[in-house]
Every structure is written in structure tokens, then in C-alpha cells.
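Sharing a structure with you now.
Note that one protein chain is taken out, while the other chains of the complex remain in position.
For clarity, chains are labelled A and B in written order, and residue numbers in each chain start from 1.
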Amino acid sequence: MTHTRRQFIGTVGAATALIGAPSILRAQGQGTFRIGALCPVTGSGSPFGSGMQKMIIAAAEAVNAAGGAAGRKIEIVSEDTQTSPQAAVLAAKKLIDVNKVQAVLGTWSSGVSLAVVPLTNDANIILMNTSGAPALSVPPANAKGLSYRFQATNDRFGRAFAEICEKEGFKRPATMAFNNASGIGNTEGFRKAWEAKGHKVVESVVYEPSQPTYRSELQKVLAANPDVIVTGSYLADTTIIMREWYQSGEQVKWVMPGWAASPDLVKAVGPDVVEGVISVDSVSNENAPSYKAYDEAYRKATGQPGQSNVYAAMTWDMVHALALAIEAANSTDTAAINAKIREVSNPAGQQVYTYAEAKEALKKGKINFEGASSVLDFDQYGDVTPDFGVFFIEGGQLNRRYVVKI
Amino acid sequence: MFYAQLLVNGLVQGLVIGLAALSITLVFGIARFPNAATGDFMTFGAYAALSAHKATGSIAMGGLAAIIATGVISLLAYLAVFRRLAERSVVALLVASIGIAFFIRAFLGVAFGHSQQVFQVPLSRPYVFGGVRITPLDLQLAAVALAALALVFAILYLTPIGRQMRAVADNRDLARVSGIRPDRVMIALWLLAGSVAGVAGMMLGIKTIVTPEFGWEMLLPAFTAAILGGIGSPVGAVVAGLILGVVQEVSTPFVGFTYKIALAFIIMLAVLLVRPRGLFGRLEGAR
Partner (left out) sequence: MEAYFIAIGIIALIYVILSLGLTLQYGLTGLINFGHVGFFAIGAYTSALLALKGVPLIFSFAAAAALAGLAAWPLGLVSLRLRDDYFAIVTLGFSEVVRIVITSERWLTNGVQGIPGIPRLYEGLGGSAAQLAVLVTVLAVTLVGAWIIRRIAGSPFGRLIEAIRDNEEAVQALGKDPARFKIQVLVVGAALAGIAGAFYAHYITYIVPDQFIPLVTFYVWMAIIMGGVGRVSGAIVGTAVLMLFLEGSRFLRDIVPGVSEVDMASVRIGAVGLLLVLFIMYRPQGLMGDYTKR
């Protein structure tokens, strides 16, 4: 018994070493810039993560096809965050310490980004994420200014909601928020902006995830007689809420974030239920050539339209913005690259939409890269400041009626 | 009026909990261990019903699929695992049931993906009785639940195998001495417990949405109801489920939406400490 046990432990130890080996052998290649793609391939972010990862790879291919950045090829090493801060920390450590990446792109959930940013700060490398939590904009998370956010903050969404409610003439809004940072961020952002306009929110409810019913929560909100309900919610819970609301027969309007009030919601509950719902999303730069390039790449990699994964458009842009900054700085030094990111993405300058085009234009002067997910104008916190598209669900279709600028 | 509405909400919720609790109490009473895989049996039933519904468009077919599929998987779990552990401690059975729960959940995750799925049933406006709203869907589901319960009780109290099951639950040794074959009883038990869980899962899925995790989340309320009703008492399980559903909904104005989930736990704890045999249970030791 003891003999077999010792043998077993020995085998286990050897196996561990073997598994670790290939990574050790993968030394730092010369003439490359290595990027870590850290996306939620599994876990609650999994509807988007795999597409996000694929777009990082596809964008890198596009960049390399145009000759790379600062004379180097972009190399991608991918890891899965499992949409969990703990797994993400280990994955980030592997990317940073074992694979020696020089930037980390694609973290999606706020929890993951918040856990990873101290690591990228320590390693003095850039982090680009699509998370919503306001805490990512400021110290301690963004103390070094190395973190860039390609998604509008939840706060901004909330402000957009307030603008929309005012424009549509609503007087008695109530809020329903999913109990997590993003949901509450949305409704708190709304409340602050709404109260700053001198109005009041008549009722606020925060509801728990993964419940089979939200009837009582809905009842509480409706009891206050609102004319519109503003939500910070996700698809699953919105589905349940909409069904229960519709069957209650009460009249009220809805304003929701675009990831909840999406074509999937229409499919889940039927067009009658969501008729008139207002869906708000940051405007993808849909008419720009950059979007076309992204859409093509996305369809090729996944067979789905680019519109189905707004975060994948963001990760596509991440590689482009980073590569252009490297090219402009003509260096792989983080500080030098960091200094150039706003320079290549913000106005003024010649508007460019693809990497090849931008690389050429860089030789002649300042450029302003307009991405696929948004025009990519970063503010002082490294956050994008997109416009918001206001869509009305009519006859099962999302029709954009107008755009709100914050 | 407000409370009356909460009461109605709670009753509908309670029927689902009651069915799940019924499955638990049957197994607990006869096989003598808490089956932590009940929640994932429910999920399995929901997905089976979903697939059948998608293929045929009929809820009845969905129900049939849920009953058969979950009954089968439950029986398989017994034959492959629980039977081999019959002489072992309760812990072994409990831990094994958790293992099976995880395994089923993983299988469903791989087979169906993690994004939510919905039963495409037509939604409609509710009936209003004196200010209280009830939807036709709720009434239909209630009818299904009651029919399932009637069937289960008929089996338990009107058929020979049901009598044998109750005998084993009462006193296993005496049952064996009087010639009851434990094997057949167990097979009947696991088929029945599985089917009931499957129906509960389908009901929950129709009311809400279907994800691989949603059954596991029902486990704690279902256990609470089973304990509250008295382990081994089918009537108790259902009554307790209704009570729990109502209490959870009616209490929300007081304790808030988050804590109403904790309420189940507190009730369970109170019952175990104060009156371990629950409402209808026999004086079997919880100690």
C-alpha cells in the first residue's frame, strides 16, 4: 500500500512538471509584441467571451498582414477568466509571468477587471477592458493610468437614461436593479442624474439574481404608480419580469440597457410583450468602414453577425488602438505606448478606420482612429465617451429613433 | 388586497416547492437519506420537457417527457450508485447525491449551453377576482400540479406497491420480515421520486426560464418544506411547500427581497430545533 502510494505521488509530481513544461519552453520570441487575451470564455460572460477572444486574434492577424506595429508582429496568448476574479488572477499571473505578455486585453466582468488591474499595474503593462464599474476609472484601480475602458460606464448609461426620460416626458420613474455592480451602477447613475435635474424617483427596488419569480418585486414598484420603469438588468431576469408584468395587465413604460432589451428578449417573450420598450445601448460605429471590417471578421470566425456581440467589437478595437499606439511610439515601452493611445484615437486628426490605412496616414501626420465599437475618444480616465442610441421596440424590431450625447 | 395578491403569488410558488419537497420526502422516508440531486433532477426534467415541447409544440408531451426522462435518470442513479451504497452511512449517500447533482448539471451545461431557454407559451392577460390577479397559465400549472399530486397519492395509497413503499418507510425491518421485496419497492420509489421532481422542474421552467443551475437553487426551500412537513409524509411535504411559498411572498414587505430567501433557512432551523418531526411526521429522530 505504501509503496503504491509513493509511486502514485511520484507520478503525479512528474505529470505536473510535464504539463508545465511546454509553457516553459515557449520563450520570448524576438520581434514580437505579445498580448494576453483574457476573456470570459466560460462562466456568465461566456455568451460573449469566445467571440471576444476570436476578434482579438482576428484583429492581430489584420495588423500583422499590414506589416505589424513598430516592425513587430503581434502575438496573442489566450486565457479564460471563467468570469471569476480568482480564476482570472491565476490566469493573469500565468500570462504575465509565464508567457510574459506586454499588455492584457479583453477582461469583461467588473469583478475580474478589478482583480486583475493591480497585477497589470504591478507589471507596468496596459489593461484594456469592457467593464462597467465606476471604480475602474479612478485610483486605486487606475492609479497609473494604464487601464482603458472600451465600454461606457454604468454611470454613463444611467445618465443617458435620465436624458431619455426627460426627453420622452416621463414624470414618475421607478427603478429596478439586478443586485450586482452593473445593475445598481445603472440605476444609481440614473437616480443621481435625475435628481440633479430636480426630479424624484418614485420607487427603487433591488432584486436578487437567479430567482424563479419577481412578482412581488414588480408589485412593489407598480404600487408607487410610476409612468416608466428604468432597469439595470440582464436578459434572464428581464425575461421573467416582462412576462410577469405583461400578465399583470398594468400599464407602464420601460427603459432598459441594450444587453437586456435585445432581439433575444423579443424572441424569448414575443413581440407583443415588449412593444414600446425603450432599449438603450452605446452606439456602435455601425456605418463606419471599421465596423464593416469587424463584421466581416466576426462572421468569418463565428458565422454570426457582428451585431450579436458588442463586446467583440470592443476587443477588435483594443488591438487596433494598441497597435497604432505602438506604431506611433515606435517602441514597445509601456510608457511610450501609453502616451500615444489617446493621440491616435482622439480628435483632431485624419479619420482612419482600418489598420493599414491608419499606418499609412500616421506617416503623414496625426490620426484619429474611429473604431467599430465607438469612435474611441478616451477621456482623462481612459474611459470611452460614446453616444447612446435610443431604440424603440416596434413590431418585434429595434428601431433607432435618435441618439443621446452625454 | 395587496396581501391577498402576495398570497396568491405564494400559493403558485408553493405548489412547485411542494412537488419538489414531495420528491425529497419520498426518498428521505424510504431510502433514508437526503437526496441533494433532487434539484438537478428538476432541471433535467425541465430540459426534457423543453426539448419535447420544441419538437411537438405540446405541453402535454413536454410533461410526459419530463416524467419519463427524469424517472429513468433517477432510477439509473439508484441502480448505478445509491444501491451500492445502501449499507453505508448517510454521509456517503449524501455526498454521492451531491456528486450526481454536479454531474447532471455539467451534462446539461454541455448539452444545452448556459444561456437561458424559454418555453414558448402564449402569454395572456390575467383574470381578476376582486382585485387579485391570476393568470390562465398559473391556473393551468396548478391543475397540472394537482393532477400529479393526485396521481402520486393514488399510487401511494391505492396500489399494492404504494402500500409496500409506505410499509418500508414506516419500518424497514418489519416490512422485510413480512415478505416485501425491497428491490421492487426501491425501483418504484426512484421512478416515482424522479418523475415528481421532473414535473416540478417543468412547471418551474414554464413559469420562468430554464438554465442548468435553476434546480439547485430550489434545493434549500424544497428541503425546508420537506422537513417542515415532516420527513416521510407526502401530505406534509405539499402542505409545507404551500405554507413556505406563501410565507416567503407575504413576508417580503417586512424582510425585503433578499432576506426572504434566508427565511427558508430560518424556518428550517426553527422546525428542527423545536419540533423535529415537523407538522405531520411521525416521531422519527432528527437527533
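Keep in mind that, in the parts below, a contact is a pair of C-beta atoms (placed from the backbone, for glycine too) under 8 Å apart; a residue touches a chain by one contact, two chains touch by 3 or more.
Keep in mind that this is a model prediction, so the values were computed, not measured.
Visitor: Among A:Glu79, A:Asp237 or A:Asp264, which one touches the chain that has been omitted from the display?
Guide: Missing-chain contact among the listed residues: A:Glu79.
Visitor: Looking at B:Ala55, B:Leu76 or B:Val95, which residue reaches the missing chain?
Guide: B:Val95
Visitor: Please output the residues of subunit A touching the missing chain, sorted low to high.
Guide: 1, 5, 8-9, 12, 15-16, 19-20, 22-24, 41-43, 46, 50, 78-80, 82, 84-86, 89-91, 93-94, 96-98, 111, 114-115, 118, 122, 133, 135, 140-141, 179-181, 184-185, 208
Visitor: What is the set of subunit B residues that contact the non-displayed chain in the whole complex?
Guide: Output for subunit B: 33-34, 81, 84-85, 88-92, 94-96, 98-107, 109-110, 113-114, 212, 220, 223-224, 227, 256, 258-259, 261-262, 264-266, 268-269, 272-273, 276, 285-287.
One rule holds for everything that comes next: only the chains that are shown with their structure count from here on.
Visitor: Need the CA-centroid distance for the pair subunit A / subunit B, whole Å please.
Guide: 39
Visitor: Can you name the residues of subunit B that touch subunit A in the complex?
Guide: Listed in rising order, the residues of subunit B that touch subunit A are 2, 5-6, 9, 13, 16, 114-116, 118, 120, 122-126, 128, 133, 135, 137, 204, 207-209, 211, 213-214, 217-218, 249, 252-253, 257-258, 261.
Visitor: In the complex of these two chains, what residues of subunit A are touching subunit B?
Guide: 44, 46-47, 179, 205-208, 210-213, 215-217, 219-220, 223, 235-236, 239-240, 243, 246-249, 268-270, 272-273
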